[in-house]
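Heads up, one of the protein chains got dropped from this complex, but the rest are sitting where they should.
Order as written gives the chain letters A and B; numbering starts at 1 within each chain.
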Amino acid sequence: MATTTRREFFGLLSGWIAAAIGAMVAVPAVGYLIGPALRRTLPTQAGAGTIADLPLNQPVQREVVIETRDGWLKGGSTKGVWVVKLSTGEIRVYNPHCTHLGCAFAWNRDQERFLCPCHGGVYDLDGRVLAGPPPRPLDTMEHTIDGDRLIVTYVDFKSGASKKIPI
Amino acid sequence: MMGSFMRALTAWLDSRLHLKRLRHALLDQPIPGGSSWIYVFGGVTLFFFVLLLITGIFLTIYYVPSPDHAYESVQLIDTAVPLGWLLRSLHHWGASAIIVAIGLHMLQVFLYGAYKPPRELLWMVGVSLFIVVLMFAFTGYLLPWDQKAYWATRVGTGKLATVPLIGEPLLLLARGGEEMGAPTLSRFFSMHALIFPWLIVCLIGLHLFILKELGPAGPWDRVKAQRVSEPFYPRQVIKDGTAIAISLLIVAGLAVWLPYPLADEANPASTDFEPVPEWYFLFYYQLLKYMRGPILEPVGTMLVPALLYALLLTLPFIDRRKERRPSARPLVLAMGGGFLVVVFVLLGISLKQTWAVPTTDPSVASGKKVFAKYACASCHRIRGEGGEFCPDLSYVGTRHDRDWLVRHFNNPRAVVPDSPMPAFPFTKQELDNVTNYMLSLK
Partner (left out) sequence: MLKRLAAWIDGRLKLGSISHLLLDEPIPGGASWVYVFGSITLFLFVLQLGTGILLTVYYAPTPDHAYDSIQFIEREVTFGWLIRGLHHWGASAMVVAIGLHMLQTYLYGAYKPPRELMWIAGVALFILVLMFAFTGYLLPWDQKAYWATQVGTSMLGTVPWIGNLLVRAARGGTDLGALTLSRFFSMHALIFPWLTVGLIGLHLFILRRVGPAGPWDDARAKAVSEPFYPRQVFIDAVAILIVFLIVVGMAVWLPFPLADKADPSSSDFVPVPEWYFLFYYELLKYFKGPIWEPVGTMLLPALFYALLFALPFIDRRKERRPARRPVALAAGAGFLLVVFLLLGVSLKQVWSVPTTNPGVVEGRKLYAKLQCSACHRIHGEGGSFGPDLSFVGAQRDRDWLIRHFKNPQAVVPGSTMPPFDLDQPSLDALTDYLLSLK
């Protein structure tokens, strides 16, 4: 260091200034590029009507509007979840997709079964598989009750898997 | 009058800018062994880069990098913008041409041993340029946001996830999220139209700067190289110019007679689309078919390309002998030849498989004409083209069989009560053809 000439000293100092400016831009730039990529999508909560008017042991389809986000593309999409009040008083909320390949199933009043039209999956009121190819029972979703309002945490699950895997 | 004015202007400029010195530096670079047609590929590659830059900039005037508009905006360029189809087609075929040109350029350098000392850095910068060109191709493929683009990129980025340990973050970084979507398209556009162009211009500058400093390598025979030397201008310039003109004519011909069609708009929900990459990635795509399973797959997706690039980059340090004559370098040439054979065999297999699939039944083509003749598209839609009033026929071949279709054509209301479709007076031949066409829509 003692032998540093004036010329080298100025050069070194200029180099440090350049490095400092570069770092001050580079650090935010890296965060900027990877930040949103590493953020997971959060499940959205949505109101699914009131609970007072739920018939006993009779599933009804309730519309929930969930916010979908794809970067700056925002959209709302309406999902029809199945809500059932069991005789025990427990309230179940089923994801509206068949666990086999994701078709929309429906409650058949006469047979008192959930029937999936695509490949003949049959579930009972508890969501158990009675017949057909579905690999697992119907997917229940978490919900909370706020006064009389039913709030559903909407999540989709991977179809075709034997376990519930959120996507 | 005009001549003397030009002379005065030149003299005025020259007195300030010393243009003679510049011209000397640019044009009088000596070429050992004299000019040759074998040296034209670098110039051709540079020319195609400029062509792609200009056509690319023009395309951005109308293109919109957003999933809900990208496809429409490319359609607008193809159909509504004057000469838009030509610009897009030039950009597309120019991209293929630059891959061919840079490949030939590298082959020539490899064959001539021009990567050997003192030109190691020139070669390494060149390999980086080659990688950037491939990245251009990969990112540009997504931009039209059609089925081909979407699924090829989905598969391509999905491969990143097979990298051990850091696969997941890499995938997130490439896609800008877990799934392909708006952030993916945005960042691919940003890379393709902004980041890579600036990067490649810097690298080209470096490549040419090193070339100016070291001079071209010339023929492999040292005696021949030392006997003659010729300046870059005029004969090499003329040869480069001729090669550029010929390749431009080829690309323009391809652009005019083989416009590059869009596939359907990307549909993330469709499950039956078999994505096929561009021809220059086909050999690799074919290779990956043989690399299945949890161990072999990452080898194919990551290890093989990484090794290949590492080998390319370090080639001048592996093969360090000064000897440049091909006959005295049997090992290196055998390796290069072997690599080319593997690539072309894989490409051949892949092309055979890919092209073997969609053989069009001649009656399907006739059926398409029947469909047009009776203006079926005024009511029905196929792959986004046509009216919305009647059922979409894009996948009608999966819903109905021949018998149903024939009965329905003969008397629609007998099959679908209240159908507004009239019974068309098809001939027997027309009926067969249009039914075949319907059945081909899957």
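Note that a residue touches a chain if its C-beta (ideal position, glycine included) is under 8 Å from a C-beta of that chain, and two chains touch if they have at least 3 such contacts.
Predicted model, so just to flag it, every value in this text is computed and none were measured.
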{"item": "Residue of B:Ser36, B:Ser66 or B:Ser440 touching the missing chain in the full complex", "value": "B:Ser66"}
{"item": "Selected from B:Met6, B:Ile38, B:Ile166 or B:Leu194 as touching the chain missing from the view", "value": "B:Leu194"}
{"item": "Among B:Leu83, B:Leu214 or B:Ile250, residue touching the chain not depicted", "value": "B:Leu214"}
{"item": "Absent chain, residues of chain B that touch it", "value": "13, 15-18, 53, 57, 60-66, 68-69, 73, 118, 120-121, 176, 182-183, 186-187, 189-190, 193-195, 198, 209-210, 213-214"}
{"item": "In chain A, positions touching the absent partner", "value": "6-11, 13-14, 17-18, 20-21, 24-25, 28-29, 31-36, 39, 67, 71-74"}
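Heads up, the rule we're going with is that only the chains that are shown with their structure count from here on.
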{"item": "In the complex with chain A, residue positions of chain B that touch it", "value": "66-68, 169, 172-173, 175-179, 181-183, 186"}
{"item": "Interface residues, chain A side, partner chain B - complex", "value": "33-34, 36-41, 70-73"}
